[in-house]
Every structure is written in C-alpha cells, then in structure tokens.
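A single protein chain has been removed from this complex, and every other one stays in its place.
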Amino acid sequence: MRNKRDYHLEAPTWCPGCGIFALFDALKTTAAAMDLDPEHMVVVTGIGCHGRLSNYFKAYGFHGLHGRVLPVAAGIKLSNPGLQVLGVSGDGDAYSIGLSHFIHALRKNINLTYLVVDNRVYALTLGQTSPTSSLGFVSKSTPYGSKEVPLDGIRMALAAGGTFLARGFSGQSSRLASLIERGMKHKGFALIEVLSPCVTQNKLYSYEWYKENVYLLEDDSSYDPRDRNHAWERLNAGGKIPVGLIYEESRPSYEELVLPKKEKPLVFNDLKIDMPKFENYLQKFR
Amino acid sequence: MRNKRDYHLEAPTWCPGCGIFALFDALKTTAAAMDLDPEHMVVVTGIGCHGRLSNYFKAYGFHGLHGRVLPVAAGIKLSNPGLQVLGVSGDGDAYSIGLSHFIHALRKNINLTYLVVDNRVYALTLGQTSPTSSLGFVSKSTPYGSKEVPLDGIRMALAAGGTFLARGFSGQSSRLASLIERGMKHKGFALIEVLSPCVTQNKLYSYEWYKENVYLLEDDSSYDPRDRNHAWERLNAGGKIPVGLIYEESRPSYEELVLPKKEKPLVFNDLKIDMPKFENYLQKFR
Amino acid sequence: MINDVSVLIAGKAGDGVLFTGNVLAKILKRSGWEVATYRDFPSNIRGEPTNYSIRASLKRIYGRADKENILMAFDCESILKHRKRIAPGGVVFCDGQDVAGLAPRKGEKITFHKFPLRKLAKENFGHEIFKNIIALGPLTYILNLDFSIIKEVISETFLEKKGKEIVRKNIKALFLGMKEAKKVIRSEECHTLPKRKNGARLLLSGDEAIALGALAGGCRFFAAYPICPATEIWQWLAIHLPRYNGLVIQTEDELAAVNMALGASYAGARAMTSTSGPGASLMMEGFSLSGMAEIPLVVAHVQRTGPSTGIPTKTEQGDLNQWLYGSHGEFPRIILAPGTIEECFEFSVKAFNLAEKYQCPVILLTEQDYAQNLRTVKMFDLSKIKIERGKLLSQPELLRIKDFKRYEFTADGVSPRAIPSLKNGIHMVEGNEHDEKGYRNEDPENRIKMMKKRMRKLKKASQELIPPKIWGKKEAEIGIIGVGSTLGPIREAMDQLEKKGIHSKFLQIRTLWPFAHRAVKRFLEKSREVFVVENNFTGQLSNLIQSQVESGVRLKHINKYSGRAFRPKEISTPIQKAV
Partner (left out) sequence: MINDVSVLIAGKAGDGVLFTGNVLAKILKRSGWEVATYRDFPSNIRGEPTNYSIRASLKRIYGRADKENILMAFDCESILKHRKRIAPGGVVFCDGQDVAGLAPRKGEKITFHKFPLRKLAKENFGHEIFKNIIALGPLTYILNLDFSIIKEVISETFLEKKGKEIVRKNIKALFLGMKEAKKVIRSEECHTLPKRKNGARLLLSGDEAIALGALAGGCRFFAAYPICPATEIWQWLAIHLPRYNGLVIQTEDELAAVNMALGASYAGARAMTSTSGPGASLMMEGFSLSGMAEIPLVVAHVQRTGPSTGIPTKTEQGDLNQWLYGSHGEFPRIILAPGTIEECFEFSVKAFNLAEKYQCPVILLTEQDYAQNLRTVKMFDLSKIKIERGKLLSQPELLRIKDFKRYEFTADGVSPRAIPSLKNGIHMVEGNEHDEKGYRNEDPENRIKMMKKRMRKLKKASQELIPPKIWGKKEAEIGIIGVGSTLGPIREAMDQLEKKGIHSKFLQIRTLWPFAHRAVKRFLEKSREVFVVENNFTGQLSNLIQSQVESGVRLKHINKYSGRAFRPKEISTPIQKAV
C-alpha cells in the first residue's frame, strides 16, 4: 500500500492559506486510498496558480497551454486508456478560454477526471474577473463592477450531457478527497469543481464566506443525484451553493465506443505495417 | 412601408431545395413586416453554406471567420447599439468551433439576434459530422458512425442563462418569420435555431423526416415558455423535437449595463480629447 | 503521333464535372498513359462555373499543359470562358442551347459540336444524371480508347455501391455517347491515343499519398477539424486507421486538434493533424508548445489561396512564412515540401521519423494544386520504409538510467524520452521554461543552456534532411529555383527553353527548414541568372533565400497569385525574354 508521501514531490509555493493546498492534499489522500501507481497517473494542468499542481504532485505531468487541458488529456487517455488521467484547470482556464473543449469532452464522455479549481478570479495574472465572479465583482479588469452573470460550470455540464458532476470545497478536504475518489472510479467524464479561496487576489470569497454560503447535499436525504431534473432545479434554485455529488448517470464512455476492446493501447502498437493488407489498399488506386 | 424585395439583393445559389432558402425568405418577410431600414441592419455570417446569406440579403454584411460570428456582432452592436445586428451561423460554426463565444454571449445577454442554421452536417466542406449529427451518423469524417451524443444548442443556451430561445423549421417559413420577428424585438440575446435540411450532403434529415419528428409548442396550451424548469424538461424529454418559442425571460441586456444611456453610440464620439481632463490624468504620473 | 493531350471538362458546380473527369482519368491511366488532372472548382456547392482538365502524356507529367485539346462543355458560357485556351486543331463539344453562334472565328482552328447530353440522358435513361457518363462517349471515342478498359473502369466505379444493373445501364449510356459521337466526329478530329502497358503504377492525389504515407509511417492517432483542401487526408485515414488499431478523431476546432495530437504523441503514439491556412493560424500556439516541450508532432498543411478565408478551393504558396517564422518565440522546426506525389508519400513517412528523432514539430507543406489533383506514380516501394523512433526509451533502457532527465543537456541537443506508464520515467513536460527534469525554472543560466540545447538539435538535422534536388543540365547558366507544385511547370518550361536553345537547370527545394544554405549558395554561384518561381505575391521563398544565403547573384522573380497553378509557358516566356 502506498501512502500520501508517495505522491509528494515538492512543497508547494502557493500563498499561505491558498485553497489549492487542500486540493493537493485531497489528491494525495485519494491516490493513497486507491493505491494508485504514480507511474500510471498523468496530471495535465492549465495555466494559472492551479497549474503549479503538476510541479508538486508526483506523477507524470503535462503543463501545457491556457485552456487546453482537456484536448491534451483526451489525447493521452485515448492513446493509452490504462493510464489514470487527471486534468486540473482554473475557473478561467476551464470556463473561459477552454469552455468549448469542456463541453465537447462532456458530450463525448471521455474517461477523464477533471478538477476545476474555482477561485472566482484570475489569480496568476494578478486579479481579473473570471466567468465565475459574481455580478458586480470589482477587479482590475472590471473597476466599475462586472456586468456579467456568472457561469455555473456544473449547470453547463449537466446540459452538455455530463455523467458525473460534483462540487467540493477547499475548506472540507476529506470530503473533497472522497468526491475525487468517486470521480476517478466513475466510468466516463468526471467533473469535480473545487471552491477554492484565493486569499491574495480575491478577498471577497473567503473561507468564511464559503462556509456560510455552501450546504452539503448529502445532508439532504431527499436529494437524488440520479435525477436530471432534480439536479437542474437545485442548480437553478439560487441561494446557497450545493456541495457534494450533484449528478451521476451511467452511459458508455467514448473509449468504450471507439476503441476496440480486445486490442492493446495504441501506443503499444507494433508500427510495422502488414504488407499484403497495405498493398491491397494500394490496389484501389490502380 | 418597405416590402420583401427591398431586402433582396441577388438570387441565392444554394442547391435547389436547400432549407436555407426558407430562412432567407423568412428574414425578408420579417424585415418587411418590421419595416427595418436595411442601412441600419448588419448581417454577420460564419463560414459554411449558411454564410452565403449575407451575399444575398440586402443590408450591411460582414462575412468573417469560421466560428467568430458573435464576437464580431458584439463589437458592432456595442459600438453602435442603434443597429439591428443579426448573426447567422451553421451548426458547426455555432456549436463546434464557435461554442465558447456562444455561451459567453448568452451569459452577457448582448442584444443580438442569432440564427443558427442547423442542417446536422458540415455542408460546405462536403459532408462531415457536426455536433448536432445523431449518434451513429455516417459521414466522411465518421465512416463507422459518430460516437458522440448530439449537442442541443438550446439546452446549452438555457443553462447559460439565455433569455430568448426558439427553434424554427425551414419547412414552416411563415412560422419561422414570426419567431425571428419576436427575437428581433426581444431585448437581449435572441437565439433562433433553424432546422434546415441539407438536401445534398445530408440525406438522412429530409423535410419528411423533420415533418414527422417535430411538434409545435404552440399547439400545447399547457406549455409555459417562461418556466425554466418546464423548458428544461421539454428539452430533455427525448422523442419529437419541440419547435416554437421555448423559453423567454427578461433581464437587462449587456448594453443597458455597460453603456451609459444618455450618451450617443461610441462610433459617433468626437475623438478630440478634452485637454484639461486628460492633463489631469497625467498629473497622476508626476 | 499524338503524345500529349489535354481534355477540359467545364460546367457549373453541381454538373458532375468532377465525376466525369475522374472516370476519364482512370481510363486514360489504365490505357497506360501518364495522367495529371487539374481542378478549378468554386468554393461553393452549386451554380458557379467549374472546370477540370485531364491531361495524358507519354512522358512523365506533373501538372497542367499550356493549352487544352478537347473541351467538353456542359454549358455555353464555359466555351466563352475557355475558348482562348484551346489549342489549334482542338475540338469542342457543347450541351448548350445556344450553340449555333459558336462557329470558329477567323484564324481559329477549332471544331465545334453541339452535343445534347442532357437530352440524350433524359430521353434514353429517364434521368439527367446519365449525362456525365454519356459525356465520356465522345471523349473516349475521339481518343480512340479501348472499350474493354472503359467497361472495366465503369464496372469498378459502380459495382460495389450500386450493383450490376446500374453498371449495365452506365455502360449502355457510354456506348450511346460513343455512337452519337461517331455521327459527328470526323476522323481528322481524332486524337488517337495508342494503348500502352498499365504497369505497376497508381493514380492518386497528394492528399491520398500523404494519408498512405502516414499509415505506412506508423501514424496511429489523427485528430483534425474539417477544412478544404486538407480533409481528404483524414477522410482516407478515417476508414483505414481503425483497421490498424489506430484512431481518427474529429475535434471541435483546430486548437483541440493540435493539442490532442500533442497529448497522444506525449503518451507515445505517432500523432498527426492536418489543416490549411485559417486552421494553421489557430494551431500556432500548439506549434510553439510542441517546440518548447519537445513533443514530436506532424502537421500536414495543404496550402490554399489566402489571406483569410481567401479562395478555399484554389492553390497558392502563401503559407511558407507562416511555418518558417510563425508563432511566438524561437524553437526548432522542420518543414518538408514535397514536389511530387511520390514525395508526398515518402516525406509523409519520413516526417514521423524526423519528429521523433528531433522531438520537434514537422510540417508537411503541400498545395491544393497537387493535394487534390490526381497524378500517375510508380508503385511505392514499401520495402524502404523504416520506423525510427529516436531516443524513445524502452522500459529496460529506462530502468538502467539512474536519474532520468527528460530534458537532459546532451551533445546533440536531443534528450531521452519516456512515456507515461513506464517505471522510473516520471517527469514533467512543460511549456514554461524548465530545467533538465522538466520543472519550471527561470534562472538565466538554465535558460541560456536550454535555448542552446533546443536549437542545437537542428544543427545536426540540417546535414541529413532531404537535400535539394537538381534537375536539368548541371552546367547550365540559367538557374531556376522552386518548391512544391511548381516542379511540374518548371520542368516543362525547361523543355520549352531547351527547344529555343536555352539551357537551364532547376533546384528543387525539398526541405524549407532547416534551410540548405550551402547547396543553394553553390547553385547560385554556379549560375549566371537565377529565377525564383513562386505561386505567391511577395516571393516568400526568395525572401528566405535572401536572408539565408549571401551571394553576388541577384534573384529574379516569377510570381503568380491568381489562385491558379502555373502553366509551363508562364515560366518559359519570362525567362526567354529576360535572358
């Protein structure tokens, strides 16, 4: 059995108190609980404070472009489905510049775990409004207050056909870990949005604010995360923010549909072509 | 009063029977009914068969890039809100390459009319699968059948906070015209998706198929297009496709929030700067 | 005896011009002739003028001729449009109503025939669509082609998808076309083409050759977004890759396509994407990531007429600069530019080897001209194909390494590579500047070393990449330089010049980057005058030469930028005038 230290590469340099520490911790907890082989894990990160995660977590890491986490992760997963592939994005990375990939990955239901660190701000670029910032949010890019209603990534995901939709909170690291574990075990695309205070660039949404403004879905026994309409109503209700497993359904993943099961991952193909078969194709051009 | 001919610039060269003819016709009907001044209309089109519309419809026209209709239209509208700005996209243009702009324009609720010509195929590029093509759809890009569940643009729009969501059908041109008229009168972003058979590149979704597979919402007196949850359930019900006004709400448009009402459109600004005011800013750098 | 003939088929988009032309091309090829087609289609589904020329020759040909010998017109406008292109002795068939007025003008040695294709089709087969097969009647008759070959090709065309009955009907239609042709064509109008041995040859387009090369070269992951004129590459692979446990995926846009290919490549697949101008612009950011993170990537770029959406179905050499200099920052890149269909296949195979060997992006830069047109080629030599994966480590190799460094500072600049799932290979791939292990590092010394390491890779590459090829007389004083599609017209122009007593030689650039500056310098120095022939406005190749090679020779320019490929005379005439 592995333990948390097996996934700890280096001490993070996020600001003291940053919400991303809790995610880092939860991820290590989950990995240890599932006894995952770090050499079979790939963490793909976006550009932003969240993107540093792959510097600290011990696994194969890919720190690519702003907003392009999911196409990269999909390319990896489809080429070698045996890998546990995690994507980590920020709210800007996932819901602004990367939004289209997000929706299309959900639609395809590619077997990825996607962690969206939502700090309601562009942190690394020193504080601009993000798609999850609230109406009226004052920042360097909206000095007179944002005029846009925030985007609810989970609601979008539900509409796009997402099959595992959850929300965690950095203030509740162990609950977050268990959500991540469920997400990793889910067959298909698992979205876990992580409410994660940015103590430096966003004073508005503090731990205290979140503590007062979130509620746990698991406390509500009447809530059924398998009911699409129920989920929709919750996500539209306004008021406090639901945290926990919001929706889950089972539907074949993209890999199941496009990758012939019997064969090995395509990265292990023998690349030498079968001559007679190939020459047969050439006949078509005679 | 103007009439339809006032908006007719040239005879279109779409394939005989193409569904886009009906949209062209409906648009002229609407413009005439509303007596719109063509010189105050701008039609921004995407790249695809639908994109030709701005070649035939008499108004200011902007034929830009694939998927970028909405940012262009927004730039125009925000600079000169007096203009009636229409965007015309295809299913690929709007829901694939342009998807992120679509969601963000809805969220902002920019006062635009957006017509999405949905022929469930990439027509101009000679027949590839589009995001609205059904699971199993066989095309040049998916010779073994598409493995992706189709994207419902209207459902996405509902989740994104759309304020006017309608679906029309090319087989019902006058109904389509009245939807467009309502959309143009709507204050905020109006989405009208147009089910539009492509008789050349998509033999599967013919007029006949649609006729059998759509139903009119207006025939259902119990349906309330002001009820979000009701709309959601309809859009998730499966089976026949609802046509008509699906959802409407009123919420301030982006222009109302960001453009000071009293002042004139910014394109008519006197660009000479007010010296004392400007020099005052310079003082900050002393 | 006739040894070169060009048939132009013209009409409106939607008239089936492509179909008729393709069948004719196949028949000519099976008759043992060398074939080259040229399409000039509108970027529209219907209604606009379109034309397609099918040329057959006893010599090897690589492009269109100066003149057309036979015109099959589906309408009268086509005749007006193309009349000036018809060679003396030419024959014109027209299905137009108003053909009466079309008599030879003074000095024009052309024969006109009214040929009611649609009427014949409707009256005899009840459907206009048969006009396209009927049209083959006069064409095969006038060329005196072997009926058994014609039958064979038609059977192959229809049998699989439409069945025997349709085959029979179409052969009947073609026969009818020939019969009607016999009535009007006089024997002196005929361009009899003797039958020759078909031999081990293929008839295919550059796009198809690239697709075949990719499969043969080990590509198993292909992600792309549709765009003319590159879509044919992956449409072929979409059918065939899955048969090799490979995957073809249509992404939501080009940003996703290039990033997905990078993900797959990082995971260990040979991965590719294909695109054209606008899509390539969207791939610039991923291009740079490939360079910085040293992830092998192959991009097949088929150039079309720009800028912006331009003319999507027409040809140009307008995107050399985009790959030579495009994207932000500085990183190694390899740009291969095949000039023939054979090279499309060969370079496509090679691209994957180079990408893995140098762990950098490799661009296969072609043009609509030969990407979508058909040419005869000798059967590819598959025995030559080798898969070379460079410094990709196997598990045992990796286990022997004490402290694995993905971006190790090595003498050749190429570092060992491990793929996820391997033991002992954990590392980061990074788009930020990084240290040898891949972790972000902003230290100036490390930065300098890393830049040097990355840029060093191509120092070695430049010696072994595909060198330029010299055609013609090495000792000639007139030099011509070109790349890609201009090979065909340049070679014919050289023949034309030769006939006028002007000896010339031609340097075909085949790797645009790293640039073969030594070979080019030598060529320049051994020439009295050098003409750079380019299918663009600004002379991008010439600009490249000027920036890379110092020599006393002043380059002369022959540029065409109408969206159409050169005809040989458009090259030979200016050279003749200038020398």
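Lettered A, B and C in written order, each chain numbered from 1.
Going forward, contacts are C-beta pairs under 8 Å (C-beta built on N, C-alpha and C of every residue); 3 or more make two chains touch, one makes a residue touch a chain.
In this text, all values refer to a predicted model and were calculated from it rather than measured experimentally.
Colleague: From the list C:Asp15, C:Asp207 or C:Glu316, which touches the chain that is not on show?
Modeller: The one listed residue touching the chain not shown is C:Glu316.
Colleague: Tell me which residue among C:Arg447, C:Lys556 or C:Lys569 touches the hidden chain in the full complex.
Modeller: C:Arg447
Colleague: Can you work out which residue in C:Gly32, C:Gly90, C:Gly306 or C:Gly479 touches the chain that's missing from view?
Modeller: Missing-chain contact among the listed residues: C:Gly306.
Colleague: Identify the residues of chain A touching the omitted chain, counting contacts across the whole complex.
Modeller: 13-16, 47, 49, 52, 63, 65-67, 92, 96-97, 99, 122-126, 128-129, 131, 140-144, 200
Colleague: For the chain that got dropped from the picture, name the residues of chain B it touches.
Modeller: Residues 38-42, 44, 47, 52, 54-55, 58-65, 68, 70-80, 82-83, 100-101, 104, 258-260, 263-264, 266-269, 271-275, 277-279, 281-282, 285-286 of chain B touch the chain that is not shown.
Colleague: Residue by residue, what part of chain C touches the chain that was omitted?
Modeller: 42-43, 48, 255, 276-278, 280-282, 284-285, 287-289, 291-293, 305-314, 316, 318-319, 321-322, 324-331, 430-433, 440, 442, 444-445, 447-448, 451, 455, 536-538, 540, 543-544, 546-548, 550, 554, 561-564
As a working rule, only the chains that are shown with their structure count from here on.
Colleague: Centroid from C-alpha atoms only, then distance chain A to chain C, rounded to Å. What do you get?
Modeller: 41
Colleague: Roughly how far is chain B from chain C, going centre to centre by Cα mean, in whole Å?
Modeller: Computed value for the inter-centroid distance: 37 Å.
Colleague: Between chain A and chain B, what's the gap in Å when you average each chain's C-alpha atoms?
Modeller: 31
Colleague: Among all residues of chain B, which ones touch two or more of the remaining chains?
Modeller: 96-97, 99, 131 - these are the residues of chain B that touch more than one other chain.
Colleague: Could you tell me which residues belong to chain C and also touch two or more other chains?
Modeller: As it turns out, chain C has residues touching two or more other chains at 242, 252-253.
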